[in-house]
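Below is one structure. I have some questions about it.
One protein chain omitted, others in place.
Chain nomenclature is as follows: A and B, assigned in order of appearance, with residue numbering initiated at 1 for each chain independently.
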Amino acid sequence: MSTPHKVVIGLEVHVQLDTRTKLFCSCSTQFGAPPNTQTCPLCIGMPGTLPVMNRRALELGMKAALALNCEIPRFTKWDRKNYYYPDLPKGYQISQFDLPMSCDGYLPISDAKGRFEPKRVGIIRAHLEEDAGKSMHAEAAGKADSRIDLNRCGTPLLEIVSEPDMRSAEEAKAFLTELKLLLVYLGVSDCNMQEGSLRVDANINLHVDTSEGTKATPIVEVKNMNSFRAVERALAYEIVRQTEAWEETHTELGGPGGFKTTRGWDESAQVTRPQRTKEESSDYRYFPEPDLVPVTVTEDQIEQSRQSLGELPAALRTRLEATYEITPYDSDVLVNQGRALVDYYIELAEACGDGKQAANWVQQDVLRTLNERQIPVEQFPVSAAALAPLLEKVRCGKLDANRGREVLAGMVELGRGLEDVMREMGIAEVDDSALETLCRELLEANPKIVADLKAGKQKAVGGLIGQAKKQNPNVNPGKVRQLCLELVEKM
Amino acid sequence: MSISREEVEKVSLLGRLLLGPGELEKMTSQMGQILDYMHLLSEVDTENVEPMAHALDLTNVLRDDTPGVSLPRDEALAAAPHRDDECFLVPAVLGDP
Partner (left out) sequence: MSLIESTATELLGQLQSGRTTAVEIAAACLKQIDRHDAKIKAFLRVDRDGALARAAEIDARRKAGKPVGRLGGLPVAVKDLLCTKGQRTTCGSRMLENFRPPYDATVIAKLRAADAVLIGRTNMDEFAMGGSNENSAFGLTHNPWDLTRIPGGSSGGAAASLAASMVPLSVGSDTGGSVRQPAGFCGVLGMKPTYGRVSRYGLVAFASSLDQIGPLGRSAEDIALLLEVIAGGDPLDSTSVDRPVPKYTESIARPLENLRIGLVREHFGEGLDAEVEAAVREATRVYQSLGATVSELSMPHGKYAVATYYIIAPCEASSNLARYDGAHYGHRTDEKAMAVELAAQRKALQQTGDSRKLEALDNPLIRMYRRTRAEGFGAEVKRRIMIGTYALSAGYYDAYYLKALKVRRLIRQDYDRAFEQVDLIAGPVAPTPAFEIGEKVDDPLAMYLLDLYTASANLAGIAGMSIPCGLSTGGLPIGLQLQAPPFEEERLLRAAHMFQQATDWHTRRPELS
């Protein structure tokens, strides 16, 4: 969607940290347990209970913050955010307000298809906080009771707040994709949106050039987006809606009627709808959480955490491109599939000695099977070491690529080695002398074609290839063509 | 008087209290009195004084990420004023907080 106005998008992302226990108590964070089976007096907000901070959550938060190029202040503390909601039994959320655990970072994004220029999206802050429980609303709203499940109460979240640096829905999606990839690579979060491990709110408005200077339209916070696709669509929708609204009313941010509003994405109708918020509900009365003590971080701890980050997606892409001479597009596809697939690719590329060929096979054949079977690469039945000799045979022409693909399919299907499968499928490699014998016989049997070839009608060789394949399905068509032409030349 | 009746009414909503007309009157006058007394603090020079939220100078009290035992569901729900077999029940929740 193109627009004459500048689009300004900032994102607030909540990711669930991959801990075994909750942020402030030792209840399990396992997803999918029956309602209210993972609670304790603290989760229920019972009187007298006190929070105790999970060390692992802090470590994971710090890793994420460092990978997002954030500053880690030496001192950080906890605050209470006060509001009433039945899935928040204490009446306050333990969060971080004025001294978050990290701030001032950035995440580089780019688009392999070149739809936008590579850029850095600023990270204002990333802080730790506890999740609330779940309210299940009755279908006939207004009548029945709401049901409250507190299992998720206290689950550790990292809230990542970006600068309003994104200029299109595509950029926002790219940011989310890259962020998710980064966090999954770090082992900080599984970022599973279906399970609520990653949630996105977006702030969006337009900056409009007018004869009286640049005007900002009212900021809209968009919620209820359950996939990256939904984020992209909701933002695209908002851009159109806000453009039309501007043209109609010229309402400015901060002007009459120009306050920030909240809208929810309606997936089935593919529109955003206004959400009602009470004016008083935004007065959260933050103050320092007196039940917890502050956290101090040393230079050593930060350095140690930095060392533990490992190779991050951006660096990995660069390395793959340099080492295996693949395109940015290829490296992007591979890296975006996760570290395990990249490891598989690297092993294959090293073993077969052709990075480009390995990239093609992994992207086409391996990935297709993984997708079809819905399995991770760790469960792919053909190891990189077993796949490499097949690629070798294809590359030096001993197997036609299509036959090679059939062989791989056979290896996947039967779960057996290359030679075994070829034997089973009746596929034999064609050695060079056998191929020459075959070609000579064909040339002898087809004087008309030979004549055509001699007359420069190279197309005629197709007839020979067809006959060769009929006699031996394993022959490499390219090789038949090349050999026949050579033999005719010598005639 | 340092607080108005309207402000008191607003605060009562923020604090989820419900004050009848008589109570509201009394609360307004008592809060006004108390808040007036608090203004005693304005005579203290607190320029360059660090706020003290806590008497302790403890930091970094952390626990290991080791799962413990949760309450059996019936115990978790035992004190609920209104519940079903699985959940706490509250009057219909509409929209966001």
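In the analysis below, a residue touches a chain if its C-beta (ideal position, glycine included) is under 8 Å from a C-beta of that chain, and two chains touch if they have at least 3 such contacts.
Remember, predicted model here, so these are calculated numbers, not experimental data.
Enquirer: Sort by label and list the shown chains the missing chain touches.
Expert: A, B
Enquirer: May I ask which residue of A:P290, A:G353 or A:G466 touches the chain that does not appear here?
Expert: A:P290
Enquirer: Of the residues A:V7, A:I44, A:V188 or A:L438, I need the one that contacts the missing chain.
Expert: A:I44
Enquirer: Since one chain isn't shown, list which residues of subunit B touch it in the complete complex.
Expert: On the side of subunit B, residues 3, 7-8, 11-19, 27, 30-31, 33-35, 37-38, 40-42, 44, 46, 49-56, 58, 61, 63, 71, 75-76, 78-82, 88, 90-94 touch the unshown chain.
Enquirer: Given the full complex, what residues of subunit A touch the hidden partner chain?
Expert: Within subunit A, the residues that touch the unshown chain are 41, 44-53, 80, 82, 84, 86, 89-92, 146, 148, 150, 283, 285-287, 290-293.
To be clear about the criterion, only the chains that are shown with their structure count from here on.
Enquirer: Quick one: which bits of subunit A touch subunit B in the complex? Just the residue numbers, please.
Expert: Counting only subunit A, the residues touching subunit B are 19-21, 25-28, 34-41, 44, 46, 52-58, 83-86, 88, 135-138, 141-150, 223, 262, 275-277, 280-281, 283, 285, 287-288, 290, 292-296.
Enquirer: For subunit B, which residues are in contact with subunit A within the complex?
Expert: Residues in contact with subunit A: 10, 13-14, 16, 53-54, 56, 58-73, 76-77, 79, 82, 84, 86-97.
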